[in-house]
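Just one protein chain is left out here, and the rest sit where they should.
Think of it as A and B in the order they're written, each chain with its own count starting at 1.
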Amino acid sequence: MAVHPVVKLMTQRLALGLLLLLAASVLIFVGTQILPGDVAQAILGQSATPQALANMREAMGLNDPAYVRYLHWLGAALHGDLGQSLTNGEDVAEAIGKRFGNTLFLAVVAAVIAVPTAIILGLIAVRYQGRWPDRLISGVTLATVSVPEFLLGYVVMFLLAVKYRLAPSVSTIYDTMSLGEKLHAIALPVIVLVLVVLGHMMRMTRAAILNVMQSAYVETAELKGLRPFLIIARHAFPNAISPVVNVVMINLAYLVVGVVVVEVVFVYPGMGQYLVDHVAKRDVPVVQACGLIFAAVYIILNVAADVISILANPRLRHPK
Amino acid sequence: MADPLVDVRNLKIEATAYPPGEPPQDITIVHGVSFTLEKGKVLGLIGESGAGKSTIGLSAMAYGRGGVRITGGEVFVNGRDILKLGPGGLRSLRGHEVTYVAQSAAAAFNPAKRIMDQVIETTLAHGLSGRAEAEARAVILFGQLGLPNPETFGNRYPHQVSGGQLQRAMTAMALCPKPDLVIFDEPTTALDVTTQIDVLSAIKEAIHDTGVAALYITHDLAVVAQVSDHIMVLRHGRMVEYGDTGQIIGAPRQDYTRALVSVRSIEHEEKRPTAEPVLKVEGVTARYRGTDFDVLKNVSVELHPGQTLAVVGESGSGKSTLARAITGLLPPTRGRISFAGRELSAEQRARSRDDLRELQMIYQMADTAMNPRHTVGTIIGRPAEFYFGLRGEAKRKRVQELLDEIEMGKGFIDRYPAELSGGQKQRVCIARALAAKPRMIICDEVTSALDPLVADGILKLLLNLQKIEGVAYLFITHDLATVRAIADSIAVMYRGEVVRYGSKSDVLAPPFDDYTDLLLSSVPEMRLGWLEDVLKHRRMESAGN
Partner (left out) sequence: MSRIPVSALIGLGFTGLYFFVAIFAGWIAPYGMAEVVGGVWEPSSSQSWLGTDSIGRDLLSRMIYGGRTTIAVAAAATVLSFVIGSILGLTAAVLGGWVDQVLSRGVDLVMAIPTLIFALVVLSVMPVTLPILILVMGLLDSTRVFRLSRAVAVDITVMDYIEAARLRGEGGGWIVFREILPNALSPLVAEMGLRFIFAVLFISTLSFLGLGVQPPLADWGGIVKENKDGIVYGIPAALYPAIAIATLAISVNLVADWVLGRTSSLKGGRGG
């Protein structure tokens, strides 16, 4: 019996996702290990003694061939062992664990606010296309996407934390805080992330819905004398799901990166800040581990976007 | 006498144009058109592209597509001026009293919903009947329109049925709510000729059986003559002539109508093969890379110097693939092609510059065949420069000569393609081919994208150039009238094979093989009752078998 094309395509996409993950791990490893320049030298600085360098190389296994080191690293990573930090010797997996949770908390809260807002604003912009609500939304979002995240962070901090004292300027959270306290603490970074993602997401949603609204089958529905609500609910919406979901996923992936910078601005104890700190300290195992996790989340979201658009395609769901 | 069903008075329609580099401006696209339509009658609206026929048709639903606005006049449907209706009134008009059949049913159906749900949607939304009753009516209509398995046809999704079936399903969708008027907007234009005749007869019978009135919009006078009681000829948004069908095609009063009626009546005296053939295709078989299906099967044809071989077939017949095999873009897996007495390399890259020069090509879409960033002078001058090393003044002089040959004046040499009309673009492409001084030109559907009168002009030009330059044409087309006009010999292709091949007089004379018979008899003729005659003839044939 023939395999259903949806199953086949999904399997292909998932396999491709795994392949990409593997390749990304190679790339991250290559990026930190085989580039010109001696890693040990880079870590210890120019004044390091030859003996210290040799010890460092030995400790990092730099004397093995590159592929052996890669396989060791990947094998350990798959078992949850991400190595020890070079700077303070702590277990990287343990250190990342809690921070990853914090980062996820921040990103999820931002997404929960941003996704519905972006879709609603996108719909409003389409509904009033070319008129003032559309222009206003488009203008404001153009401004927010033209400023880098960290600057938007300080503008928000300056206005909301310093001028009006609505929320703390530093987002410290710890385990004993209640959910409400936590939410209050992360109010500012959430606002910044929402503003950053909202612009892109709303513009792409608007474009995707406009594209569907201009199709011939929506005209057919109009010429059937259907009510505007029915036209949108029955004819536009089912065909807009796939492009809109795609937009949402792409922007969630973008959110993952935005988190890094925003965490630094608000001194939030997440993975982004951890990564940036250790890049400056040239702590290679930490950087590799964080890079791998960020890349994995990014790839998973992109594969999810593909899978959803395959599922939403009627041509694939109902083959000839 | 009762009020007419539709009464359009002095209709004026405007649109906003966006000319490049200039501010948008309002242009009038329909200038005061009036007509009436009685219950149960069919009015044909005919004209070339830009005549405003679709726009006028949609005005009977008070609908303007894109930036189109109805700015003047009155449109009465069932006695009330629909241009004055509010949103609620328009909704009860659209889909209930007046329905619409679009040119591309493939785009007009929602890809995410089953055909049945879309066909009965209007009936349910307007509360005309219950679901069971509506579905029963849809099944009856599917049957009337000759759709396979009418009981289950509606369960399929639009992409699961063929283009011709979808066009019939759209007709069923329009007829299901029992409207007073259906607007047919070029419903058969995108179909192959043998499919067109089936859809056309299905539409005609459905109109007859349901007693609905119709506006039938098309650019093809022979088609509209089969279905309409009256015809209005439109040009540039104005009415040219309006009368009953017999008068319009039998005794047209206006020059423009006369031209439309006599279009495709160019006659061309058949030439007999003289010298050695310039092109010999022997047993050519070809397939696209990565497929296991032969798109050309053992094709053999010959073309003689200064003559025209017409390759006729419908979409998917392999006729354009034959051109790709001859030009070397798709090297054949078997067979040989010889040109001017020497064998051609299968690969285009391996051919000599003289082989390339002597075998030129003209494309269907002149729009995409010319680089939009080159001037006419560069487009035509490049082959003169490339093959003959002409430069500067000599090249410019040669370009001007060629422009004269294609009957275009002095001012064109520095223009860009975007500044030319459709016919002028195709002429420039012809000049580019001539600039190489070829022995043979492959013409791939060169007139199919053009309006009939413009296409006639191009055909006359090609015939004339053949006389002067002695160039041979391999003329690929799906249009048999064009074949009659230009061919000396004909190859009929069907599913990758040449099913009939010979001189024009032999190929077009009985006895026919089945496919050629079907193809020839499907071409609409400019006379009343042609459709009935063909159908009657076919019924007798199948009864006799």
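We adopt the following convention: a residue touches a chain if its C-beta (ideal position, glycine included) is under 8 Å from a C-beta of that chain, and two chains touch if they have at least 3 such contacts.
In this text the structure is predicted, and so the values were computed from the model without any measurement.
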Shown chains that the omitted chain touches within the full complex: A, B
Sole contact to the chain not displayed, among B:M370, B:V471 or B:V534: B:M370
Contact footprint on chain B, counting only the chain that is left out: 18-22, 327, 329, 348, 351, 353, 356-357, 360-361, 363, 365, 367-374, 382-383, 386, 417-422, 424, 432, 436
For chain A, residues in touch with the removed chain: 20, 23-24, 27-28, 31-33, 35, 37, 39, 42, 142-143, 146-152, 154-155, 157-158, 161-163, 169, 253, 256-257, 260-261, 264-265, 275-276, 278-280, 282-284, 287-288, 290-291, 294-295, 298-299, 302
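Methods note: only the chains that are shown with their structure count from here on.
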Between chain A and chain B, centroid-to-centroid distance (C-alpha), Å: 50
Residue numbers on chain B that touch chain A, as the complex places them: 61, 63, 65, 90-96, 99-100, 102, 104, 107-113, 121-122, 125-126, 156-157, 159-160
List of chain A residues in touch with chain B within their complex: 215-217, 219-227, 230, 234-235, 238-239, 314-315, 318, 320
